[in-house]
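Have a look at the structure below before the remarks.
Apart from one protein chain that is not included, each protein chain of the complex appears where it belongs.
Chain IDs A, B and C follow the sequence of writing; residue 1 opens each chain.
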């Protein structure tokens, strides 16, 4: 049986990946962002999870509006990076975990989640920006594999916040029923407050962002009971991306400990990252990994 | 508020549409099929529903396995017929009802159904074969419009029979909350017993088919509690298409009257058709239509 | 692992098209489904080997298509409705495809049908 050992919430703007590629880690405008990922990098390097299950959203790079899914599970062996108009980022493809992805798809459909499945489609910054900074040693290949779970936050109607939380809970059931003894980390990407279109473009609210981060830790049900209207009013139209964090949180137990949080508002989207660890993690790593001789 | 006035279950094999196009209505091998549609044709001509909401499945003509949905609502103004390898059938495109389709999509997503939406994709025999025989006067244009709701019965995992029934119930809620005063008929297509691949190809079971038809009328919950395994064992691997009938039945009230049924097993797929009428239908047509001056 | 179909994993003579078969058959299914486009049908009819090459089919996949071995393709990972398109393009109807799946001549299979004329 696979085990969820922790969860990560993280912003995913394209600029994060580009800044990484350009080596801006020490640049004064960017250092507060990159510093915020150091505990994540260290934790992932120490825990060496077998799989990251990533709740993210596509930005019209994998899917077009002539056939648009609400939730879509990625089944590929290998996920290549999407060309978003600037040419390809110099990052290698990241491997998938098709067996676990298929299991999750089967479990979700049986569990009355009407997901789509996809394969052989390139994936955009929704996954690759956070991967770049969480797994900085990737020039010649990523240190782990992912199962991408795409969520619609581009086109209304979007899955309700409550439904996203329930998706996380269902994904936890799926992971826990996977027969192999693997360590899994769930990741939710996107947000926090930002708005990119209309005269309200450039909107942010750090007070709300920090309240969101606090509620996500202590009382996620308050957030799950909110509407998209609430999230957009408080966090901007693209701030609704935080429903991916809610799915991640839904996949965690009630007993997780928040190990780390960073928040940095510099330009248009508020950058944030959180790290949660499950109590069970203590019994898994690094002991388990050294046991397996890795 | 829109009103569901009845429901139709119908087989959808490509051969039905082709036989229609070839004018085989009087051919001894085909007459029992076409005769079975006469009460449907008459009822539809008399009731003149504003919209047919059709639960059907695609056969890898609109959707490919690199991005495959569980449920998908069609939003197009106009649905063209798909070329399935033989060139285009000589039938005109059928108009959609984008406003109602969008309303149904919004209602379903809010109601925790994780549907996809699609537009501008041609539609195959899953809709066009039954339309051909239910609306035989279509040479210069169809006498009504449709909202197509595609369901995955091609690739396991498929939505469970119970989920399909619940989808029907949710579509009823959606239709009943649509603000315009329209008459709607729900249609479920596919089946009955058939299997097309493996050494069991050619499998049929008329006893099961007739039991299915009877249970669908009198006790659909028995069917909703069955598994795909049950349906495949009893009705063949493609016989699982009957979940579309279950969605149609889920959209009807407890008080529907079955007005008509026909069953004809000739070749590989058992052909069947059922007509249900809601009590409310008596108060709607033809009075309402003549009131509207149509 | 899908409880909805677990009981018939072992149903004789039945190939369930699940995510495993779908993944294995993706390239072949893409080729087969591509036959809905007239230009692909023309190429396949005039020069099948070029069509196979364009689709990147493996040696095994090409051989199964050349011999129209419906049963082998279905077992391998072809979805029946992808195969159906090859049937239409090569003039093979579903009853003939079913007969081959069962391993019997079409005439034998039609004898088992109630109304053999209905095709």
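As a convention for this text, contacts are C-beta pairs under 8 Å (C-beta built on N, C-alpha and C of every residue); 3 or more make two chains touch, one makes a residue touch a chain.
For clarity, every value in this text was computed on a predicted model and none was experimentally measured.
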Report, in label order, the displayed chains that the undisplayed chain touches.
A, B
With the missing chain put back, one of A:66, A:181 or A:207 would touch it. Which one?
A:66
Among listed residues A:215, A:232 or A:280, the absent chain is touched only by A:232
Based on the whole complex, identify which of A:29, A:45, A:257 or A:282 touches the chain you can't see.
A:29
What residue numbers in chain B mark contact with the hidden partner chain?
75, 98, 102-103, 105-107, 109-110, 117, 119-120, 179
Logged for chain A, residues touching the omitted partner chain are 15, 27-30, 33, 59-61, 64-66, 82-87, 154-158, 160, 195-202, 227-230, 232-233, 237-238, 265-268
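Throughout what follows, only the chains that are shown with their structure count from here on.
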Measuring centre to centre with CA averages, how many angstrom lie between chain A and chain B?
39
Please compute the C-alpha centroid of chain B, do the same for chain C, then give the distance between them in whole Å.
26
Could you list the positions in chain C whose residues touch two or more of the other chains?
2-4, 19, 26
Using the touch definition from the top, which residues of chain B touch two or more other chains?
65-66, 155-158, 160
